[in-house]
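Apart from one protein chain that is not included, each protein chain of the complex appears where it belongs.
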Amino acid sequence: MSAAVDYLLHLADNALVLGQRNAEWCGHGPILEEDIALSNVSLDLIGQARLLYQLVATLKGGDCTEDKLAYFRDTHEFRNYTLLELPHHGPLSGYAQSSLEYGTTIVRNFLYSALMALLWEALEKSANADLAAIAAKSLKEVRYHLRHSRDWLVRLGDGTDESHARVQASLDHLFAYTQEFWAHSPAEAAAIAAGIGVDVTTLRADWDAIVDAALSEATLQRPAVSGYVTEGKQGIHSEHLGFLLAEMQSLARAHPNGVW
Amino acid sequence: MYTQSFNVPDSPGAKTVALAPSSEDPALQAAFDARIDADGRIEPQDWMPEAYRKTLVRQISQHAHSEIVGMLPEGNWISRAPSLKRKAILIAKVQDEGGHGLYLYSAAETLGTSRDQMLDGLHSGRAKYSSIFNYPTLTWADVGVIGWLVDGAAIMNQVPLCRCSYGPYARAMVRVCKEESFHQRQGYEALLVMMTGTAEQKAMVQDAVNRWWWKCLAMFGPPDADSPNSAQGMRWGIKRVSNDELRQKFVDATVPQAKVLGVTLPDPDLKWNEERQHYDYGQIDWAEFWETVNGNGPCNKERLATRVKAHNEGQWVREAALAHAAKKKAREMKDAA
Partner (left out) sequence: MTTALKEWPLWEIFVRSKQGLEHKHCGSLHAADAAQALEMARDVYTRRQEGVSIWVVESKAITASNPDEKGELFDPAADKIYRHPTFYEIPEEVGHM
């Protein structure tokens, strides 16, 4: 059970944290039509997170609920990829402030959606039937997210000189974080052994193909990456997740006995 | 969902607009008047008096701006929504408001004004939007109260607009009202749940009601006696029910809802009038209303600057999309040649 719980939390936290980030655009998008599009992405992700947390709550039993998992776990208990918690701008320390930058949002959504389009498809065959059902639903959603982010990646890459330079910088900033996709955590290894999870390394060639084709169409350079491999999915995060959670959880924690 | 009495004049200070007599073709004018009198609809390509066109552009664009600026006070709580369910509901609601703004800009565009021109009016401070969004959302209960009272007030205003004489506006309002029906209910239900919670939660709800009640009454716009544009709007069929009438309807509908909720509406003069068969209510602070409409409310500068910032920072994205579309088209033409 623990293998399933840890693995499901990894998937759920990914969806929640990225959903929270995408919702930051609601009211601030580059054009009204995009506010609406990114809100849809966010709603899909939060919906995925809720289903996964509900499944975890069932497995854990007792008084566990989706909201206890989302609002009353601390930073080190979150199991999302570090990539997904980063703010929508270039590299900055945790308490530094900057405007939302659309290129970062698009590149991150693209890199993650490309992975999840493959992972959800593989998870349709999970030994956990509930997870397989969530995967089938999520697959349709993520295919659209991939299409949306890929289209924009191409538009920005092959748009103006300015947009090309900006989106290349976003790519250079974020690409190193994708190394975390391919390094198994103990939870993933246990889930794979139990037939619940999928060995992501088997998806890598397909992911490379999706990414390379899009980058080529977008006239962008794939950055070479090496060095530190982030460990968000093992609970070791960037400085940014603490701020994200402090904000997200503040109201729920101020009223631990509240009903909403 | 957020029209107020709109037809507040756009240029600050000027409270009245003379009903300009038409110097245009009398035959066309007569045909137009006859159609309006017969409760007919005007479509984009039909002849219409310039004043009708201008008034509509102003009213619809103010309505659209209100939707877009209206995303900000509630959007303020998306990141902190206290449960995942409420977070999803709130995102969907604020997103709908963006959609409504979009439908309304589209309706106004059929009158020959581009969205960029309208946005320019908003960003430069010339155009108005509903004064209600210049107040801050201080607690989570504000989100519920906005749904219940602000959306409730807006619905009162908007349902009659589905029968407005200008076809594209009426059709946009039909779509808006259809989507809107969940907004007021979600707000009221969120408050109902909070009222079953802790003492702090109940106090939060009452505090929010206290802060928003009078602003909501003011949303319907100045009293009919001080509302010279209203008469022309009614004549043209682009305003169907008067400000005071809508306000009374709102008060009458809200009092019993407040009772079920278990909150007090902050007006000592609020009581049932057996003779009128309506609730009497106290004096609205119109000086504060006009201050806020004219840019001097608590959040006017913040709201406007936030919209301008989003627009300016999105410029490179919009340009890139256009540039890419042009490149792609050029490549396709070359391939075809």
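Just so it is clear, A and B label the chains in written order, and each chain counts residues from 1 on its own.
Here is the rule we use: a residue touches a chain if its C-beta (ideal position, glycine included) is under 8 Å from a C-beta of that chain, and two chains touch if they have at least 3 such contacts.
Every value quoted in this text rests on a predicted model; they were computed, and no experiment measured them.
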{"item": "Touched by the hidden chain, restricted to displayed chains", "value": "A, B"}
{"item": "Residue touching the undisplayed chain, where the options are B:77, B:103, B:188 or B:250", "value": "B:103"}
{"item": "Identified contact with the non-displayed chain, of B:54, B:175 or B:240", "value": "B:175"}
{"item": "Positions on subunit A contacted by the hidden chain, ascending", "value": "31, 33, 36-37, 40, 144, 147-148, 151, 155"}
{"item": "Subunit B, residues in touch with the chain not shown (by the definition above)", "value": "43, 45-47, 92, 95-96, 99, 102-103, 106, 109, 114-116, 172, 175, 179, 318-319, 321-322, 324-325, 328-329"}
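The working rule: only the chains that are shown with their structure count from here on.
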{"item": "Cα-centroid distance, subunit A relative to subunit B, in whole angstrom", "value": "35"}
{"item": "Interface residues, subunit B side, partner subunit A - complex", "value": "68, 71-72, 75, 78-88, 91-92, 94-95, 98-99, 101-102, 105, 140, 190, 193-194, 196-198, 200-201, 306, 309-310, 313-321, 323-325, 327"}
{"item": "Touching residues (chain side subunit A, partner subunit B) in the complex", "value": "16, 20, 23-24, 26-36, 39-40, 42-43, 46-47, 49-50, 53, 66-67, 70-71, 99-100, 102, 154-156, 158-160, 162-163, 166, 247-248, 250-252, 255, 257-260"}
